[in-house]
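Omission of a single protein chain aside, the complex is shown with its protein chains in their original locations.
== chain A ==
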Amino acid sequence: MKENQFDVIVFGTGLVESITAAALAKAGYKIAHIDTNAYYGGDEASLSLEEIVTWVDQHSGPSDLSSRFYRASRSAQPPSQSRQYSICLQPAVLPSVGPLINALVASGVSKYSGFRLVDCVSVYEPSGRVSSVPGSKEDIFKNKEIGLIEKRRLMRFLTFAAGDFETAKELEGKQEVPFVEFLRTTFSLGETISSVLAYALAFSSSSTETTLPVLHRLRGYLRSSGRYGPSPFLIGHYGCLGDISQGFCRAAAVSGGVYILGREIKSISKAPTRPLVSTPDDNGISELKTDQPFNYHVELADFPDTLECSLLISSPGFLPNVIQSEALRIPQVRSQDSSKLIARCIAIIDTPISLRSPSDSNTQDESQSLEVQPTDTGILVFPPSSMQGGSTTHSATVLLVGEGSMSTPKGKSLVYIGLPLGEEPETSPEDVLKPYLDVVLSLSVNSSIPSIQPLFTAHYFEKPPSFLSPERSSSSQATCLIPPPLQFAPLPDFADVATEHAERTYGKAVEYLRIIRTLEGDEEEEVAFWPPLPIDPNDEDDEW
């Protein structure tokens, strides 16, 4: 292969593409990874405050075809120390057990970054109170608000949900029932506790979500708690997903991947097809012997060489129509959400807040400390209809990110708010989210501060990528792959869904690549997502 020739060219350094690129590079393929942005991470990027300001200003217009983000607005004077902020365009947390954790460990990318356990998950109650969500036996035991019989029923449900419920008789015939209804009828759980379970433990986004997919998700979270600590969720340092995407790119680069950022794409075109030469062997069987075909040519602005590759991996946005129509759109893994858009807010505050309820202990002997502990990193869920002026159909999720996750300067915290919407609202994103932000700003640890003044706020709408059916017009081997688009997913789910998409894309890519070239280890039928990590020879266990 010549220097300008590659097995694969990947466009866009979002999470899905970055994981795919790292897997391909580590498997031994020669890849080039291109992003027109000057930064890594694409739509999941972690940006400095100044970069966010620029980004917001660029997306302030109304909705149009060129971008998923629109009607962005921000407050006037952003605070200083811009570089000490890592603000992520796609706020997320990672379950301790799941595809992304596995990928991080198996690829070695986990060593590039640090992670922090989320401190707590809380729910907003219609009474106006914010209280911690009981997610484990210990939480339920300590909780003073849940009655005895309800504790029993709740535990019975959690035991069911953490086990092999697929064959359980409680689920028979009820897979399609709305989850909240399932809780109330099959497990006789009250309205309040069912709401807390559905929205703040299982992270359902709307009351119509059906039982089986919610149970699958919930089981993942229940099995995640205890792995690294009481909380099931981790958050990555330096802006979570943006830094993780960058980590996978780094892993790809270490394995020989070539990275080109910040260049405009002048053209992507199909190379003229080369005839396949078939030579029959002694038995009269023809094997298509050919040199590796380089099917595409890519030209970048201010870049001397034309890049050639056998396989393209890209979201539709980069691809010209003629290539798009022949590309294979890889189907999605899970049934995904149908939200039309998401309203988002990013706020910076410099006053500590607490997401925990003040009476969190059952012990009667401890001297009651009236001091409330601030929360560094936590999640607050607003179930549908829990608040005047809030959504009646969807739940809003607030992610509080403090200095413990190395994404803010000392003393400052980030507040991310996300609310899926069933239809385009008439008001601005700021108006839609104001009631939620107001609640968050009222949670100061210092009771003499009724409402915190944020240092900075930004709001915008986000449209999920358009989902087109995975049909291809051509029946020949696809040489261009479009990974499944990432629809809206609950806060802890996004990263795992992205990893599953990457795994499928990788699988399809290797399927094709094995036809056109052989690598060492290709004799094995199964396509491993990551090659085994080399063992450390200094790691000898010298015990008697």
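By our rule, contacts are C-beta pairs under 8 Å (C-beta built on N, C-alpha and C of every residue); 3 or more make two chains touch, one makes a residue touch a chain; residues count from 1.
By our rule, contacts and distances are computed from a predicted model.
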Write down which listed name, "Tubulin epsilon chain", "Sorting nexin-4", "Geranylgeranyl transferase type-2 subunit alpha" or "Centromere protein O", is the UniProt protein name of the chain that is not shown. "Geranylgeranyl transferase type-2 subunit alpha"
Considering the complete complex, identify which of A:K142, A:K174, A:K463 or A:R517 is in touch with the unshown chain. A:K142
By the document's definition of touch, the residue of A:K26, A:R74, A:R116 or A:R153 touching the omitted chain is A:R153
Considering the whole complex, not just the chains shown, which residues of chain A touch the missing one? 105-106, 137-138, 140-142, 148-149, 151-153, 155-156, 361-366, 530, 532-535, 544
